[in-house]
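This part shows subunit A:
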Amino acid sequence: TSGKRIALSNNYAGNSWRQAMLESWAKVTGPAAEQGIVAAADAFTTAENQATEQAAQIQNLILQGYDAIVLNAASPTALNGAVKEACDAGIVVVSFDGIVTEPCAYRIAVDFAAMGKAEVDYLKEALPEGGKLLEIRGLAGVFVDDEISKGIHEGVAENPQFEIVGSVHGDWAQDVAQKAVAGILPSLPSDIVGVVTQGGDGYGAAQAFAAAGRPTPLIIMGNRQDELAWWKEQKDASGYKTMSVSIAPGVSTLAFWVAQQILDGQKVPQDLVVPFLRIDQDNLEASLESTPAGGVANVEYSLEDAKKVIAEAM
Partner candidate 1 sequence: MNQRPQDVPVIAVDGASKSFGAVRALDGVGFAVRPGECVGLVGHNGAGKSTLVGIINGGLKPDAGAISLDGLDATGHYSIGEARSHGVRCVFQELSLCPNLTVTENTRITHASLKGFGWRRRAEALIRAKLDEIFPGHGIDCRTAISTLTIAERQMVEIATAFSETDSKVKLVILDEPTSSLDASLAGQLLAYVRRFVSGGGAVVLISHILGEILSTADRVVVMKDGKVVGERAAKEFSIEGLVAAMGSVVRARDANRPARDVSGLAPVLEQRAHTRAEAIDFVAYPGEIIGLAGLGGHGQTRTLVSLFMGQGGDWIPRHDSKVAFVAGDRHVDGNLPLWSILKNMTITLLPDLTRAGLVDDRQEGAIGKSWRDRIEIRTENLGNPILSLSGGNQQKVLFARALATRAPVVLMDDPMRGVDIGTKQEVYHMLRVEADKGRTFVWYSTEMDEVCQCDRVYVFREGRIVAELRGQEVTEERVLAASFAEKAA
Partner candidate 2 sequence: MKWLTAERLRLLVPALSLVVLLAAVFYLQPRTMSYTGLNLLFNLAVPIALATIAQMLIMTVNDLDLSMGTFVSFVACVTATFLQTDPLTGALILVGCIAVYAGLGVIIHLRNLPSIVVTLGMSFVWSGLAVLLLPAPGGVAPDWIRWLMTSKPPLVPMAIVASVLIAVIAHFLVMRSAFGVVIRGVGGNERSVARAGWSVVRARAATYALAGFFAVLSGICLVGLTTSADANIALRYTLLSIAGVILGGGEFVGGRVSPIGAVIGALTLTLAASFLSFLKIPPDWQIGAQGAILIIVLALRLILNRRESVEKAK
């Protein structure tokens, strides 16, 4: 595939997860291009997190004659028109994280619903007697938010000892989450035992609880370094226990290798699943160590990893 060119179409660069994703991309694809595995692997980001803008971007990538487009989509469906155009032009489209539903595209999906459910499963173990939960959701109207929330609610339905007494939108941003939680907290009962989250918002929730002078419940964490660091601090101070679920931003590199494999003529199933990144009480220190200060816990993939994932899915 030394003559092939691969593009990354990214819809948003405004948070640390996306920055880590772009960095992983550069870190892995740079050497790959140098070694002549591919001819080029360019990253493109739109100015605003908008499906229409990304659709235009994909159309431009088609015009530029890329052989494959690796896609983190702003919307699972709104890009289908543009993705179809790309497929019709003979371009391989591999979507990850924000996947698209257009059948001609490949999907590297995280089972978001399972992720939500895993949170409740953990709570079931950690808090056997159950109790009241606060839910922090992501950005309204976005697929990922809906999926994770669905998983959480499913889990809660199966475990009647838990009850969600409040739900706010934190937009996956720490300061927004903090604000939303601070606003609803005064009117919530004082016996909240746990906070189920979607990642990126756990630290904000902890801050809000502290500011309100309430005992900190069990808050499910995401993979931002500040969340992990806070968790570690609490753990050392009082033996605080929780878990973290998230998607590793390095999944962009997996998508890259999958695209490369497809271009190489390998048979690859249309749907691949990557496990979400999970950090538990015992591997917290190790994860924290490998995470840059202020960054995001991450895993990058090599060609071998990619081949393994493909083989497993076959």
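One rule holds in what follows: a contact is a pair of C-beta atoms (placed from the backbone, for glycine too) under 8 Å apart; a residue touches a chain by one contact, two chains touch by 3 or more; residues count from 1.
These made the cut because all candidates are chains of the complex that A comes from, given by their letters.
Remember, it's a predicted structure, so these values are computed and weren't measured experimentally.
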Practice item. Tell me which of 1 or 2 touches subunit A in this complex. Key: 2
Review point. Which residues, counting only subunit A, touch candidate 2 once they are in their complex?
Key: 10, 13, 22, 42-48, 50-53, 55-57, 59-65, 75-82, 84-85, 101, 139-143, 145-147
